[in-house]
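The complex appears here without one of its protein chains, the remainder shown in place.
Labels run A, B and C following the written order; every chain starts at residue 1.
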Amino acid sequence: MMTTAFLGLGAMGSPMAAHMAARSRESGVSTLVWNRTFGKAEAHAAQHGSRATPLVETGQADLIVSCLPTSAEVDEVLGQLRGHLKAGSVWVDCTSGHPDAAPRQRERLQEQGVAFLDAPVSGGVTAAQSGTLTVMVGGPDAEIETVRPHLAFAGTLIRVGDTGAGFAVKAVNNALLAVNLWAAGEGLAILGLHGVNLSAALDVINASSGRSNTTQNLIPQRVLTREFPATFGLGLLAKDAGIALDMVESVRGSAPVIAQVTALYRAAARIVGPQEDHTAALKLVEQMNGTVLA
Amino acid sequence: MMTTAFLGLGAMGSPMAAHMAARSRESGVSTLVWNRTFGKAEAHAAQHGSRATPLVETGQADLIVSCLPTSAEVDEVLGQLRGHLKAGSVWVDCTSGHPDAAPRQRERLQEQGVAFLDAPVSGGVTAAQSGTLTVMVGGPDAEIETVRPHLAFAGTLIRVGDTGAGFAVKAVNNALLAVNLWAAGEGLAILGLHGVNLSAALDVINASSGRSNTTQNLIPQRVLTREFPATFGLGLLAKDAGIALDMVESVRGSAPVIAQVTALYRAAARIVGPQEDHTAALKLVEQMNGTVLA
Amino acid sequence: MMTTAFLGLGAMGSPMAAHMAARSRESGVSTLVWNRTFGKAEAHAAQHGSRATPLVETGQADLIVSCLPTSAEVDEVLGQLRGHLKAGSVWVDCTSGHPDAAPRQRERLQEQGVAFLDAPVSGGVTAAQSGTLTVMVGGPDAEIETVRPHLAFAGTLIRVGDTGAGFAVKAVNNALLAVNLWAAGEGLAILGLHGVNLSAALDVINASSGRSNTTQNLIPQRVLTREFPATFGLGLLAKDAGIALDMVESVRGSAPVIAQVTALYRAAARIVGPQEDHTAALKLVEQMNGTVLA
Partner (left out) sequence: MMTTAFLGLGAMGSPMAAHMAARSRESGVSTLVWNRTFGKAEAHAAQHGSRATPLVETGQADLIVSCLPTSAEVDEVLGQLRGHLKAGSVWVDCTSGHPDAAPRQRERLQEQGVAFLDAPVSGGVTAAQSGTLTVMVGGPDAEIETVRPHLAFAGTLIRVGDTGAGFAVKAVNNALLAVNLWAAGEGLAILGLHGVNLSAALDVINASSGRSNTTQNLIPQRVLTREFPATFGLGLLAKDAGIALDMVESVRGSAPVIAQVTALYRAAARIVGPQEDHTAALKLVEQMNGTVLA
């Protein structure tokens, strides 16, 4: 009988842990949950039948899943759990982490007999709630197959390469999100300044070659409505674009667009605010152009 | 009984004219077709039952549709047809034209009693063949409704604003296509240099927030296959991005990403070749990074 | 005995006109001066012995020098002087004008028998006061030689090409100023964030290959002192960079750095304020990086 634990009950982690807890209960076991602000763990237990425990106790799980803001928080938790982990267990890190951190984290856990998989997720809060997240995993096939049945939040789980490849693909995906979103904001700002109706323009673009997830979903739902619901922070998207640029740097690549967009998102996070929704980057585009996307 | 004419039988224009001809025949009339290389008009007539005519004779049509490389060619044809047009007719320009050209062209035709609509199309050769193009139109509603039933190549026809708005939306759509394509090329180049499998990465991205038409269709079909089928030339996409940048300039806008990407596509058109498929812009990304997207 | 007139008594024009007036007086004639805010003309007359006149009276001068914010103001003044100009006279426009405007303005004046030279100046208020401006002139050699002795504000006067070339070189010079300034701001911001002393860094850079007018003069005098004296407005530098980008557009050139920097200066003019000194563009660099250049 397998014990599972979930570390980090944020906007993504909380519904992910709920799916884990629901599946575990089918086998009659509890999912251990932990969160830095411990009240969130207790609330999760009350609502989803998981079990809130101190951090060190989660070390006794056979499968630990973490979903934290950055690799720095994962490193910290790894340090606190040193000496408390169970040999033979597997740690699946769903954080949007740094590819440089993964081999280091894997080595650190291997010394304790624990496997490590980098397994960030995509799909946002909606897919987390419906249990249909896309999980991109870096690591050995065999280890992935061991944990696959237990990742109840996954709609699709794809191995993308060796340790670190999961983090790498996630960073690049989010860098593309950042580019596509910013460019669409620029394009719409310019169309607006030329007197074009933005909703009609989006309808056309979404039936045309320039369409992307940002024109199809994010901009109509979050920007044109002026809602900017803060489900994924601007500071976190700037962080992810920065990971992609670090990857460019480490191979001495030439990626002028990703480089520029990373600079612009860092500027937006500082000027608009890191806690705003990531789509609020377009508020900086608006300021730069003296216009409003509406 | 309405006579229609179609000017410009390129990769897009030829199947568009075929749909026009098919619908006209239902009413027992021929669609006049003209092309600079006149043999293409004769071949079209033979294959699709249109009627190849000298340019000046097309001026007697009630509805003229043009689909030429740039607004410069439209201006030239307008000049040659001066004095040969029929008052009360409508000219629908499906060229990916310049918003600055539209009011000038409209005025020039109005002096001859002819209406003008800018009506570029999107969807590529495939949608042209299936008659499901998206048409984005700038101009008065009433004029648009007059021609709507006759544009047999249209799947969707959307009015996006006044004269010039059609060209404007098309230019911005194609600028977004250019940005999304280039950024995806950068991202994949970097992933490849980090040893990640590009097909798996695309599968993940296409189930995630970074997806766009370029990751879903163009890159898997044209780039990873190394086919780069030349259906839409790199020089033409550079031209369209340039129109978008002209629009930025005319309102003194701030669009650093569109500006940069325009510069990169002009460079790509010069270094890789303007006749190559637009997706071959990624061959410059490959050269810049010393890698191949495969 | 030659009559001269000077239109536009701003920060640059006022001392330039003073030099013209001083030299004219040697021949016993007055320099006519005009300014939109007419009190500035009267004050100039009182202080420098020029003669303040209504605009139309300046049309009787043999040599008219204009120094206005943009080519739009020159066009306006040209319109108001239509029918009031003296055949055989020469108009020297020292405005940082648009190369596209020059041939049009020359033609318009030629119809009235008046020659036109585009002749923007460089050196700033200091060189205007000392009468040592660099004047870059576009137009025929013979016409340039006619006016050369009378341009008392010129330290150096160089013919750079045909009509429009003066404006073109000025725009590119100012675009390079904009690039060099912004990049130096970025570099110093990063050094500061790494704990390096900025004055020492500037000393080194100014003895090294990365030096420019901006590191040698502008940044130590205006930025590190936090004075940002508004002698040349940020909005005007953004305008000049925009002229350079228009020149890129008109030849379909590929200038990714000038394109990007133009976008950034337009953003800075909107976010920091167009009336601030041009060096205050670095306040946006500071905001983008959460640091202060001090």
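Everything below uses one rule, namely that contacts are C-beta pairs under 8 Å (C-beta built on N, C-alpha and C of every residue); 3 or more make two chains touch, one makes a residue touch a chain.
This one's a predicted model, so the numbers in the text were calculated from it and none came from an experiment.
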item	value
Residue in contact with the excluded chain [from C:Ala52, C:Ala152 or C:Ile205]	C:Ile205
Residue among C:Ala45, C:Leu117 or C:Val169 that touches the chain left out of view	C:Val169
Option touching the unshown chain, where B:Ser66, B:Gln129 or B:Asn289 are the choices	B:Asn289
Residues in chain C touching the chain absent from view	99, 122-124, 134, 136, 155-156, 158-162, 164-165, 168-169, 172-177, 179-180, 182-184, 186-191, 193-197, 200-201, 203-205, 207-215, 244, 247-248, 250-251, 253-258, 260-261, 264, 285, 288-289
In chain A, positions touching the absent partner	238-239, 242, 245-246, 249, 252-256, 259-260, 262-264, 266-267, 270
Chain B, residues in touch with the chain not shown (by the definition above)	256, 260, 263, 266-267, 270-271, 287-290
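What we mean here is this: only the chains that are shown with their structure count from here on.
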item	value
Identity of the most central chain, Cα criterion	B
Cα-superposition angle relating the copies chain C and chain B, to nearest 5°	180
Between chain B and chain A, distance of the C-alpha-averaged centres to the nearest whole Å	37
Whole-Å gap between the CA centroids of chain A and chain C	50
Where chain A touches two or more other chains at once, by residue number	256, 260, 288-289
